[in-house]
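Take a look at this one; I'll ask things after.
Complex shown without one protein chain; remaining protein chains in place.
Then we have subunit A:
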Amino acid sequence: MIIYGVAALAACHLAGVILGDLLGIILGVQSNVGGVGFAMLLLIVVTDWLRRTGRLPALSEQGILFWSAMYIPIVVAMAAQQNVVAALAGGPIAIIAGVGATAVCMALVPVVARIGGQDEPLPPLMAQEA
């Protein structure tokens, strides 16, 4: 059933966020540390195990793939509720700090990505796949 896939995804999400909050408390930070990252690792490990033991039929899989396909529309909704007015109203300090940090960090991507050898680009995407 599709709900099994959705439930597995949701359970991984919650477990990861709880783990991230616990880590935040242990480190003494008022923030979640890596919750979504832990959730992703959990989902990868759990679904891999379920698939290998034949307990993840295609229908259950659809429950996860649906949310994955909804990702871009959800991100668009996220963009539509950003505080863009405040972002633009911060004056020169905020603009220079924001633009400067973004530019410097973007420029460092090729440097960091070279650690441990360069990777091949992904194959080109099919037109309708996106």
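The rule is short, and it goes like this: a residue touches a chain if its C-beta (ideal position, glycine included) is under 8 Å from a C-beta of that chain, and two chains touch if they have at least 3 such contacts; residues count from 1.
Going forward, contacts and distances are computed from a predicted model.
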(message) Out of "Lauroyl acyltransferase", "NADH-ubiquinone oxidoreductase", "Chemotaxis protein CheA" or "Malonate transporter subunit MadM", which one is the UniProt protein name for the chain not included here?
(response) "Malonate transporter subunit MadM"
(message) Using the document's contact rule, name the residues of subunit A that touch the chain not shown here.
(response) 9-10, 12-13, 16-17, 20, 23-24, 27-37, 39-41, 43-45, 47-48, 61, 64-65, 67-68, 70-102, 104-110, 112-113, 115-116, 119-122, 125, 127, 130
